[in-house]
Structures are given as structure tokens and as C-alpha cells.
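Missing here: one protein chain of the complex. Every other protein chain is in place.
A and B are the chain letters, set down in written order, and residue numbers restart from 1 in every chain.
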Amino acid sequence: MMRTPKRVAMLAALLALALFVAACGSDNNDEGGSVKSSAGQKIPQGKQGGEVTVLSAGDVDYMDPGQMYYTFGYMIGYSVNRALYSFKPDNAEKPVPDIAASDPEISADKKTITVKLKSGIKFSPPVNRAVTSKDIKYAMERVFSANVPNPYATGYFGTIQGAPKTPAKGIPSIPGIQTPDDQTLVLKLTEAKAATIAAALVMPLTMPVPEEYAKTFDAKNPSTYDTHVVFTGPYMVKNDASGNLTGWKRAKSIELIRNPSWDKSTDYRPAYLDKIHVDEGNADATVASRRILNGSALMQGDGAPPAPVLKQAATRFKNQLVLVPAGGTRYVAMNTKLKPFDNLNVRKAVFAIFDRNAMRLTRGGPIVGDIAWRYVPPGIPGFDEAGGLNPPSDLDFAQNPAGDPAVAKKYMLAAKDDGVPVTADGKYAGKEKLLMIATNADPGKKSAQVAANQFEKLGFKLNFREVTQDALYTKFCGVPKANVNICPNVGFFKDFVDPESFINPTFNGENILPANNTNWPQLDVDSLNKAIDAAAILAPGDERNKAFAKIDNDITALAPAVPWLWDKTPLIESKDVQGVADNYSTVWHLSFTSLK
Amino acid sequence: MIFRQPPFAMATYIVRRLLWMIVLLLVISFLTFLIFSKLPSADPVSLRAGRNATPELRASIRHTFGLDKPFFEQYRIYLAKLVPFDTHKGFKPPDFGYSYQNNVNVKAQILDRLPATAGLALGGVVVWLLIGIPVGIISAIRRGKLSDRIAMGGALVAISAPVYWLGLVMQYLFSSDIGKVHIFKGSGSYPNTGSLFTDPFHVAPTLFLPWLVLATAFAAIYARFLRGNLLEVMAEDYIRTARAKGLRERTVIFRHGVRSAITPIVTILGLDLGILLGGAILTESVFNIPGIGRLAFDSIQKSDLPTVQGTVIMGAFFIIALNLIVDIVYAFLDPRVRY
Partner (left out) sequence: MALLEVEDLKVHFHTDDGIVKAVDGVSYRVDRGQALGIVGESGSGKSVSSLSVMGLTRFFKSARISGSVKFDGKELLTASDEEMRRIRGNEIAMIFQDPLSSLHPFYRIGKQLVEAIQSHRDVSRAQALDRAVEMLGLVGIPEPRRRVDSYPHEFSGGMRQRVMIAMALANDPKLLIADEPTTALDVTVQAQILDLIQRLQSELDTAIVMITHDLGVVAEVTDDIAVMYAGEIVEHASKDTIFASPEHPYTWGLLRSIPRLDLPRGEELVPIPGRPPSLITLPGGCSFHPRCPYVREAHRKKHPELDSVSADSEHVVRCLLASDTRRRLWRELQDGKAPAEARDVVGIDAEEVAP
């Protein structure tokens, strides 16, 4: 969609008004400053008992830990299942042993990992028996089956000896996963990647699954274990005698009750609440947010409060709002394989002109997060080493969050010398329309429109198309052949707490895929690729963090995308709820929440 | 009751219409299949596979969904499951397939959500008839007077107000949890088990506000329609005869006038009800009522073809069935109609 000058002027006027109002209403970061942040929080004590209702718009994607993928699924999943390692709410960087008894032991050649398991952990009814290492082995094997499609299986665990390269018929037996005794699990790898694998043992696919019970369900394609899951967490989904999850009414509600097999002494979780009721289908976020803020015993599920309600919450309901560093970076990706963004100076000019404050305003202003300077977000190791919340001191085009027209002009004129068609006053002179694919839903739509304006400031002409969020990833931005020039609505949120996941799939030229591509700028710089590969095999620790921090800055210097926001996820609750935020999955942590 | 025509005429008519229904449903199922296969908004395989999926995983999922087969083969398989007849087993229940999104049986899910939509639709129908018909009649009788002008002006506003907006405004004004005045139960109060038919005393109060919102526009439309009809009918010759016979004016208006004016309403009522049974998407969304409309909307967003197909066919079925019922009822209301 072409923006006529009149519309641009109107939008600019509206933005100016909005900025004016925002400036009048608060002073820059005051709003965000006076609201609680969960970073570095202390875990409070809570009262036993009570029931809370969680309001969500959608449903969990899966109950099956082997297939769980979306954040909301994690919110439920982590309160009913235990993985080998997990994160306590006050520390999202270092996992603690959960079903494991101690930290994983890594062999000297970095090809073997040994994990010892606690005893006394049992499955919920109807299975009701103790968890053994065999259950972990089965859980990890089943995700390599075609019946339990899990994208993380080969991606993260493909280096286990005997792991199938393609989805197997039935449940494969993987020799590299060994169970010398009931409390010991050994992983043998084909490469020296023990450090990465060890970090990945927090993933849901390590949550135990009893083979004798699950195999009938897993024999079907797709597996029907999803509606018959058995649980190891303090809570469980209500089920009947045959294991059928009667408490899960799809897209309607979920009933969580206490798991009678859970032994408090084996767990760090207090599990104050007796019951949790999840009410789904609350499609209108404003109505749901208002109900939470004004009501009793309600909490937010998925669906952040929209900007106007958020503003209200930040002023009138301060004690019911918590901001959680979301562990993600939003950026506007430019296709470096197509003109004109194949030219570095052009990209630097775009970076320079970008009004990132205005972008942030479309999501609600300073309260929703910090301006992003690079691609690895706060809360991830290496963030501070790369420069933390300060702009990169050595990059003049990345200094000013409001945009810097003078610097932009300088780089456009430099691009002119490279042969790019640029007018004398630094505007792009090419006539072609650059394809920009945006999402059709707010607030992403608004952000995309503001992004479009930034490009137009430099004279670029755009073919602005709106599509659904899913299509954006699966048909356009994620498909190099679609030749999209600009993807304003992309970003990367953590899979787990490691800088590699923000750098490798997203900026390594070797990881440009023909479909489901996440290297949206299609950056492919040989020296950079090598550096990333070298850093990836380093063990977790200072050396690794420093290496990725340097790479983060090097990529920023290449300006393949304009980072603009390090989200803080707002979480709201009713006034009688004492919620504890989970810094890892950026949702309320149900096992630590209590009523006041 | 005397049959106005040979008794078989009605039966053959019904049989003919039922056969047509089957043809139409087949055509609709094909068209939906075509549209969503050839012009998907997103690739269901990619959605299911997630980020970083290997090509092998995606191929495996594609195979599970049967999306690697040629188009007509896919349709043939789909149709074979859908048609309630099998060359081996004889009659079998129709199978609408399984959701790509979460592998749920589509038919089970639709049937599970049907009572919510039905409760909303039927209650809405009752409310709008209770409001719209008296308003229409009174407006016609007092044509030109202040009460008529107010009623028709109000009707215009009611028709123009978007349903979603109206639903939100009503909640912000009258909802028991977030409204200014706590009268009605608002969004989220519809229970997750039970429906209007199994648990009326508990469920009905949660539907008052949705019924009101749903009924507003329809009541206005029906009032205007009935008013126009009634004014036309009152100018007919048989009204003159009724008066010439010395009947009371009230009898003339109701037994002679309204009786004629109201029969076309039956036709549009059937159509409107049929459409609503396919899912009142906006009302269901704004009030969080787990009905077929919301199911259709969610599944379209997620490119979940089997569920989309299922809801479309179900919606089409209701519209066609109600169309047929309305035509039959019309024959009883208007003795001049013959089949």
C-alpha cells in the first residue's frame, strides 16, 4: 500500500501529538521506572491454599511435553511437569537441578554427559509409580518419531549417537541415550558439543514419559498422548481413571488440581494454590485486562494488556503490574541479498534515520521495554559484555534513538559514491517499489506503518502488504524465494538462555533455509560465519560470552537489521493475588503464586 | 386437516429439496477445499513444524497430513470420509477429519460447540422477535406520529451500530464485573460445561447481554420490515372487506392485517437463524462464548483446513436445512402456495 504524502503528514502529525501527550503525561522513563520489574526479584513467602483463575485468549498448543512449543503452553506445562533442570523465578540464567539431583557431569573430551536423578519423584495417577532414567530416555527418543514432531529434536539433540536424521517410523531406540541404572542417565555424543546439550536439558522434551503407558498412544500418527499426559509437577490436569484429560476442554478451559503423587520434599516449588482454573477464549484483550485489574483472584495468561490499559495499570494499579524482561529483540530486517540493501552504506543510513522511540510508542511507550542497540537482549549471558543498555559507542549511525537525519544523509551520499542512485540531498532516487511485508494485526501493524515512514523519509518507495502473522513467517519473510525487501515485524525470543540462539540461526549465512528461514536479512559474511561457528563450540562460561558479545557488536556494525525494542512483558493480576513472575518464560509462575 | 393438494406433492417436494441439499453440500465442500488448498493464508505444515524444523521433519508432517498427495486425490479421500456411506460397511457416521492444529476430531469439536451457538442464536431470535414485532406493529399503526418516528430512528441507529462495538459498549456500561452499572453478566461468564439446554438456570443469565447485543440489529430490521409490510397489507382490499363486515378495528389489524404481514417474516427468520447457527462470530468473540463462530474464526487464522471445512459445511447445512423448513412452514401459513 502506497502512502500518499498527505497520509504521511497526517500520521506524522498524529505521532507528534502522541509524543507530545506522552511527554506531557510522563517524563520519559518515569512510568517504566516506578513499576516493578521482575529482574533481580526476591521470591516472597506466600499463604497456602486458594484458587486462582487465569484468563487467556488462546489455548495451549499441546499438553504433551514432547510437542509443546508456545509460551502459554509453557506456563501450564512448567507447573504440571518437571524437567531434568529448570529455572527458579529469581534466576533466569543459571538452571537448577529439578528431576536431576545435581549439575550434569561433562567428560573431558566433551562427548559424554552424565546426569544423576533424584529418587522419590512419581508420576501422577493413573500411572502412580516412581520416575526412572528409562522414562527420560523414552521421552527423548519419542521426539525423534514422526508421530511426535518436535523441531528441537534434531536441531538441538541431533548429535546424540544413533539419533535418527529423519523422523522415524514408530519410536526409535537411540543407543546414545543410556540408562546404566534407574537413577543415572548417560548421553553419548558424536561431536564435542556436551556444553550445548547440557544447557538444553532444560527443555520440555526431557520431561519424563512412561513408556508402558504411553506407547499405545504414541503408536498412532499423530500421537494421542497429548490428551493422556501423566504429570510429575506439583499440579496436574484433572483426569479420569484411564488417564484421559477430562480437565482440558479445548479452547475453553483447563482445570489444574494438586498432584497427589507430588512429594514436596523433592521440589524447590512451594505450590501454595490448591487449584488453578484457566479460562480460555477471551479474545478481547481490553475486556480481559479490565476484568483482571478490577476483579478478584484473576491473572493474565497469554495476551498482554493493550497499550491504553497498560497505561492505566502503570498509574492506577501499580501494585498489580510487573514488567518482565522478555528476553527478546525486535528488529526491522533488510534483505541484504537484494538491491538496494545489499549496500552497507544504505543500510547504515536507514539505521541512522530510524526513529526507534516512535516504534516503541506503537506498543505503548517506554513502559513496554528498552530501546534495543544490538541483537542479544538483556538477561542473556554476554549482554553486559557487549555493552548492556548503552548504545554502541563506536557506531555513529546507531547512537540516536530518535533518528539522526544528518548522519543518515552522510551515509546516503556515501552510497551514492558506491553507485547507488541517490539524489544530491541524500534521498533514494530509485523508482522501484520495495516489498515490505507486515502483519495485519495490531500492534504489529502500527509498528510496521511507523517503520514504513522511516524508509520513506529517505525517499524509498514501498509496496506495503499486510498478511497474517503466520503467513508472514511461513510464506513471505521465512521464504527467501519470496524476495521480500523489508520485514518490519520480526524478532527473536529466547529458546533458552544462551547468546548463540540469538546469533546463529539469525545471522549465520550457513543457516539460510529455503523455508522457515530465520536469518531474515540473509546475512552471509564468510568471516562472520566462521566466527559464529567457532564461538558455538565453546563451553558455557566467560570465554563463550565474550566471544558472542564481540560477534553481536560486529553484526550491529554491518547493520543488517534495525533493532528497536528489548521487550518487557507486562504481567497483570488482581489486587488479591500475589503473583511471582517467571523470568525464564516471561509468564506468571503458577507454582510460586499465592493469594494475599 | 384437509390437504390442499394431492398428499404426495408435499412429500416429493421435500425429497427433491433434500436431494438438492446433498448436491449443494458437495459443491460447497469442493469449493472450500479448493479455496483453502490453493490459496492458503499460511502453510499449515510450517505452523505445525515450528521454527528450525528440518526439511525431513516438515516432509514427515506433510505426509501425515496427506498434503503430499495430488489435489484430487486429497479431495477424494476427504469426500470418502465425509459421505456417510461406505461400500463395505453401509451407513457410517460422517467423518470430518482431524484438526491440523491439535489433532482433535473435527466433528466432535463442532458438536461440542454447537449448543453454545444454538443457545445464543435461539435466545437471540426470541428476544428480537419479542422486541421487533410489537415495535413494527405499533409503528405501522401510529404511522407518522412521534412514537413511529422515534421507533424508526432508533431502529436506524441499532442497525448501524457494529455488533462488536455494541458488545463492548454494553459491557463497559452494564457488565457485572467491569461495567459502570452492575446488571448483566459479561464476557467470560459463559460456563465451560453445560449449555442453555442442559443447565438453563445457570447458563441463561450469562446470555442476557449477548442476546441483547445480537438481537439489537435484527430487532430493528424486523421492526422496519414488519412496519412496511403491515402498511402495505392494510391497504389491501380484504382489509376493506373486514371493516365493511363490521369487525372491531383491533381484529382487523391483528387477525387480518398482521396475520398477512407476518408470513414473509417467517422466511427471513429461517434464513437468519440458519446463518446464525453457522456461528455468530462477532458476538461469540466479544463475549467469549465458545461457539462454532469462534471456532471457525480461530481455525481460519491458523489455516487449519479440516476444521474450516467442517465449520463451513455445518454452516451450509444449517442454512439449507432451515431454508427448506421455512419453505415447508410457509406452505402451511399461506394456503395458496402449492408444491
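Here, a contact is a pair of C-beta atoms (placed from the backbone, for glycine too) under 8 Å apart; a residue touches a chain by one contact, two chains touch by 3 or more.
Keep in mind that what you see is a predicted model, and the values were worked out from it rather than measured.
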Shown chains that the omitted chain touches within the full complex: B
Absent-chain contact - pick from B:47, B:221 or B:242: B:242
Among B:260, B:283 or B:309, the residue in touch with the chain that has been omitted: B:260
Touching the absent chain when the full complex is considered, from B:86, B:199, B:232 or B:334: B:334
Interface with the unshown chain - residue positions in chain B: 2, 4, 236-238, 240-249, 251, 255-256, 259-260, 263, 333-336
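Throughout what follows, only the chains that are shown with their structure count from here on.
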Inter-chain centre distance, chain A versus chain B - centres from mean C-alpha coordinates, in Å: 40
Touching residues (chain side chain A, partner chain B) in the complex: 55, 58-59, 61-62, 69, 146, 149, 151-155, 165-167, 221-222, 224, 226, 249-253, 279, 281-284, 286-288, 290-291, 294-295, 467-468, 470-471, 473-475, 478, 505, 514-516, 518
Contact set on chain B toward chain A in their complex: 41-43, 46-61, 63-64, 101-104, 109, 112, 168, 171, 177-178, 186-188, 192-193, 285-286, 288-290, 294-295, 298, 301-303
